[in-house]
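Please see the structure below; I have some questions.
All protein chains of the complex are present and in place, except for one that has been dropped.
Chain nomenclature is as follows: A, B, C and D, assigned in order of appearance, with residue numbering initiated at 1 for each chain independently.
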Amino acid sequence: MNATAEVYSLLPALIVLLPIIGAIAGYLVGLRWPTGRDLLCVFTVGITAALTFTFYPAISRGTVIVGSVQILVPLGVTFRLDSLGFLLTSLTAVIWFLATLYSLSYMKGEHGVNRYYAFLMVTFSGAVGTFMAGDLFSFFLFFELMSLPAAVLVIHEETAEAVQAALKYLFMTVAGSLMFFFSMVATFEMAGSVALGGRGLIAEASPVAFLTFAGFVIALGMKAGMVPLHMWLPDAHPVAPSPASALLSGIMIKTGAYGMLRVMYEVFGLEFLQATGWNTVVLVLSVVTILLGSSVAITQYDLKRRLAYSSIGQMGCILLGMGLMSERALTGDVFYFFADAVAKSCLFLCAGVILKTTGKRDIRQFAGLGQRLPVTMVCFAVAALTLMGIPPLNGFVSKWQLSVGAFDAGMPGYALALLASSMLNAVYYLPIVMTAFFDHPTPVEAAAVAAPPTGGGRGTRRWLPEASATMLVPMLVLALGCAVFALSPGNWPLRLSEAAARVLFSK
Amino acid sequence: MDHLAVLLTVIPLSGAFFVPMFGREGDRGYRVALGTVLLTTACAAALLVITGRGQAISYYVGNWAPPWGIEIRVDAFSAFLSFSFSLVYLAVIAYSARDVSHELNPAALRWYWSLMLLLLAGLLGVSSAADLFNLFVFTEIYSLAACGIISVRDRMDSLEAALKYLLLSAVAAGCILLGISLIYMVTGHLNYAHLATALPAAVATSPRTVLAAVALLATGFGLKSALFPLHMWLPDAHSSALSPASAVLSGIAVKAGIIALFRLFASVLSASPAVVRAMPTFLAVLAVGGMIFGALFAMTQTDLKRMLAYSTVVQVGYIYLAFSVLNPVALTGAILHIVNHALLKGMLFLSAGLIIHRTGKRRIADLQGIGREMPLTMIALTIGAMGMVGIPLTNGFVSKWHMVLGSLEAGQPLAAGVILLSSLFSALYYFPLVIAGWFGNPAAPAPARPEAPPSMLWPVLGLGAVSLILGIVPEPVVNVLGEAAKHLLGQ
Amino acid sequence: MLSLDLFLRLNYLASIMLFLIGLHTMLTHANLIKKVMGMNIMETGIFLFLVSIGYAHGTLSPIIRQSGPEQGLIYTNPLLAAIVLTGIVIAVSTTAYALSIIIKLYEQCGTLDVDRLEKLRS
Amino acid sequence: MRHLPALLLVVAIAYVLALTLTEAPAFGGLDVPARNEVMRFYLDEELDQAGIPNTVTAIIFDYRAYDTMGEATVLFTAVGAAAAVLAGHAGKLVARPMAATDDVILRIVSRMVIPFVQVFGIYVVVYGHLSPGGGFAGGTILGGSMALYLFVFGPKRTARKIPPAWGEIMEGAAAFWYVLVGLGGVLLGANFLANAAAGVPLGVQGQLFSGGAIWLIGLGVGVKVAATIVNLLVHLAGET
Partner (left out) sequence: MIGWFGVGCLVFLLVCAIVVARTRDLLAATIVFAAYSLVMAMTWQQLRAPDVAITEAALGAGVTTLLFLLAIARTRRTEDESA
């Protein structure tokens, strides 16, 4: 392993701590002065996003940021930021900032808003911490810090359905974290340390080692929505408020896949998995996830449930990329993290606008929506096309790398699965876009377009009748994110993915 | 300053004797009790500092050397337990100033304070005893005081539960005394250290007698600490008692049996491996039965306090299972869990008491939306629930970490699996309570009752704060207990 | 297995049988006062066992008649007497407290039968 | 058979204990492990260490005084718990309180007998360390005499003779007396409950006031047991 220069800095600890302080301060301020709290929240997330970007010069030179806080919990908390970690942390920070901006007007007039922002910030700190974790123990700590408060976001509406979904989410999260806890302790006991970033920790293939691997796969697969354990996802995401489900689908389920990546490449190591062939477990499960997730999505008529099932499908592709065990596939996989996060959160934000302005959830009533909400539907279309893997957009780049990687790994069959995924995406996204733009709106619909919009801010100048600026701008930024990186030569996310793949493979 | 070792037990005793003498009018009984517990906590803290550095205090009562006189032995293990128990006691006594006084008439109230102090004296006596018969006497004191506290409430189900508990602990006392007499018959010693030296010879001559003695002692202390098949008395006793009483009974009194067995096992029985080989596996089987049985019953309970009582049966199973693995790290986890459970269960019962005190609601079903009405109490309940399930940053997680790591190190992944499974079970019956509390919509419009008075709230939140601190910065405590566990297992 | 020289250990046998009779009475009888009586019999059984451990043929009660060497041969074991004394007092106090609960229970629900109490309770 | 589980438990314990019988040392043997050097020490050294002939009282009040303090606490707990239970307000069915007997013979004979019983009780308490008996037996006899008074003259007159509040204070005071004597040992520079080691004069052997702290504690325990029995019976009799 080449001697990667390690720079010690406590900035990661600050990045994790800042949102928690923001959450507490926000809650207290919010009791009396709601607008002050909104500004405080957006400001804190913005600062944290800016802080993560300060690592870019060091990371692009290939150095690794390391930091540790010893006083906490049995093993203390350690941070380790390499190119993969940096890419996902900065991605999380940006999307979280956009979602917070988006929820400023989305949550206006809702109940329990103070609690929503506080738990949104705590979950943000958990997510960022998970991507920056330096060892399995800190990963587990932040993983819990992220998934438990998320239950409060899921239960926000406090309807009976929301309570059921949150309970199911909570039980499966606790079950998953116990499995992870068992595997982590087993690794600690077998390998003596749980530090990531080193060579494969576990060397011999004893039955306890397989139990550990199974524990990791179940725990992280459950979070990533792998098929047999995905039941909580289609209930939890539609019930949550749209910005929260955007983050749930966009970022939080990615932590599961990221954890799987670290486990497969750094806890078990490449040669060990290829020798024992345990990665075929992941491959088979991911193919089943792709097929099942995408096909069930077709049958869903509620927009958010369809998007939730589509996330399961996309996560199948990501897990597939990991299992292929070839460098190009890994590059495509890491870039797919980036592409799917951006596209999926954009889709959920569009769904939020549609829900907020027209109150429609059922896809069959979307006829002629394009005239009424032009900007939203354009963003929706761009994000949908990305996920379908249409050439000029990010999706195509990652799908291309993945299929080439599949051929490199000598398992061309899996490339077919990727193709099937793209086609199935088309089958359930295109009808929405088509009805929105090319069908004629029903008479009632036409009247609504002509008349000035009833809802909307009190007297705020609205340059577009659809929704306030704070909702449209994040969508536009994300839609641009899907497109601009694929075309522009300076595609830094792709370069970072290649660097990450090179580091993981050189171990 | 060795006198502290005996003063630890004598202070609560004399406090108990003071109450009928001086605490006759008004709340002077409460003030005597609070003063005594404060003094005991200070004494326990001083002991913890002295023994923390590793050397144990062995104090000869009446200047008679051990085989002839009684020896009191306070090491890091018993000092740490005594300190945490008196801390929880401080919170419970401070809490029960108002809750109890309006429910009991003056005469019963006076004796309530005296019995509470006697219970504390019995517990501290048990944890510092190093003589077999002295252990039996202090076990009797705390059992009788515990029955007294349950029966002080003038309701039919408390009286019946107290009588059932009294008769069962009489049977347990019989078994323990028979066990002690059998051991004395074959060794001629009562002091732990001398017993350890005399036991191998005794095992050689009459192995079956020693085995029978060990079985009887295990049965007796198992019944006192609600080990699985002998736990029938616990749910009735702990749910019908007053809330501060059940907090103390569930959190601390149940642990005395466990401490006695740990100490007996560590210093006396490990000297004769032949007898000892069967006991851990036997304890493990009973512990697993307790965990599953307790969890199943806890899930089906409608009354809040009965559910908490059944959850105690599960946690006792935890501690015995972690003990039966015979690994220093697991034993550290077990000792830590004894303290964590005392803190968490005390807090849970006190917050349940607050809810019952303010709103009279006992059934879990009608606890919907209590969080809006009594947010601070609900926060305490949530911390307690999270601790029980072992979510990171709470002390429950730290003890679960050590227990699982220890059982894996001892090559028993099954034990680790069962511990994790039962913490999932506890999630199944704690989380719906928390979710219903915060997010449920109350059927009847909640009367505008203010939150519980601060004088009853700060002890509950104090316990919560201590649990979180223990969860976030466990290092100093874990190191001290690590040595104590190694020493206990004689490595 | 129970060899003939059991007759030599009649005391131990008697005390164990008393312990068992007491335990059986406690567990099977429904009347609460009868249970408390069973408890007493059980405990006196154990005390008989304790005292007979310390006895030796041809020894005197442990009141020192005249001081001198080798006292061990002429007196019984005083330690067991001390233990049994404490045990008796504990047994009496448990009995007294149990009977006071029984009286209070009778005041509340007019019956001393465990099964009826169980029905009243639920 | 409704009580099958109980029967099974009893049979199981019977079998285990029967097993130990076959191995138990012969009854009444001289060189039995239970009669080891610990017992010999008590018998040989006790006379000049505790200064009283009755070794059992020496063990109870000197060598293992801590046990006896615990046991006095058990008595105190029993009284406390019983008082707490019976102090609750009466239930629906007020059990018949004890009625005074109107039988003349009983009144006269008891009035004559009670003083003698009390004198005997005091004798047993005070001479506990010389002849068999001691604090417990003597205290019980004293308590028994008061019980006779209670049974004959009914709870009302007994309450007048010994007011319940006074009974409770006596209870606490006697128990605390025990702790005080123990602390006395500490003040004199030795450990808790120390007797000869704390320099307490042991007096002349065989005399009434020999044995240093032993008869002090014996007196305290005697008063304690008497007070306990009276308290218990007064509470149980249900003072009207």
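Just so we're on the same page, a residue touches a chain if its C-beta (ideal position, glycine included) is under 8 Å from a C-beta of that chain, and two chains touch if they have at least 3 such contacts.
A quick note: this is a predicted structure, and the numbers were derived from the prediction, not measured.
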{"item": "Chains on display which the left-out chain touches in the complete complex", "value": "C, D"}
{"item": "Residue among D:51, D:134, D:172 or D:211 that touches the chain left out of view", "value": "D:134"}
{"item": "Hidden partner chain, residues of subunit D it touches", "value": "28, 54, 56-57, 95-98, 124, 132-134, 136-137, 140-141, 143-144, 147, 151, 229, 232-233, 236-238"}
{"item": "Touching residues on subunit C - with respect to the absent chain", "value": "8, 10-11, 14, 17-18, 21-22, 24-25, 29-31, 33-34, 36-38, 40-41, 44, 47-48, 51-52, 54-55, 57, 59-63, 75-76, 80-81, 84-85, 88-89, 92, 95-96, 99, 102-103, 106, 110-113, 116"}
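By our rule, only the chains that are shown with their structure count from here on.
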{"item": "Length of the line joining the C-alpha centres of subunit A and subunit B, rounded to whole Å", "value": "45"}
{"item": "Distance from the mean Cα position of subunit D to that of subunit B, given in whole angstrom", "value": "30"}
{"item": "Touching two or more other chains - residue numbers and ranges from subunit B", "value": "133, 137, 140, 144, 147-148, 151, 154, 159, 162, 178, 184-185"}
{"item": "Multi-chain contact sites of subunit A, meaning residues that touch two or more partners", "value": "none"}
{"item": "Sites on subunit B touched by subunit A in the complex", "value": "389, 391-393, 397-398, 400-402, 404-405, 408-409, 413, 416-417, 420-421, 423-424, 427-428, 431-432, 435, 439-441, 471-475, 478"}
{"item": "Residue ranges of subunit A in contact with subunit B within the complex", "value": "71-74, 140-141, 144-145, 148, 155, 158, 162-163, 166-167, 170-171, 174-175, 178-179, 181-182, 185-186, 188-189, 208, 211"}
{"item": "Contact set on subunit D toward subunit B in their complex", "value": "16-17, 19-20, 22-25, 32-39, 41-42, 62-67, 69-71, 73-74, 76-78, 80-81, 83-85, 87-89, 165, 168-169, 171-173, 175-176, 179, 182-183, 185-186, 190-195, 197-198"}
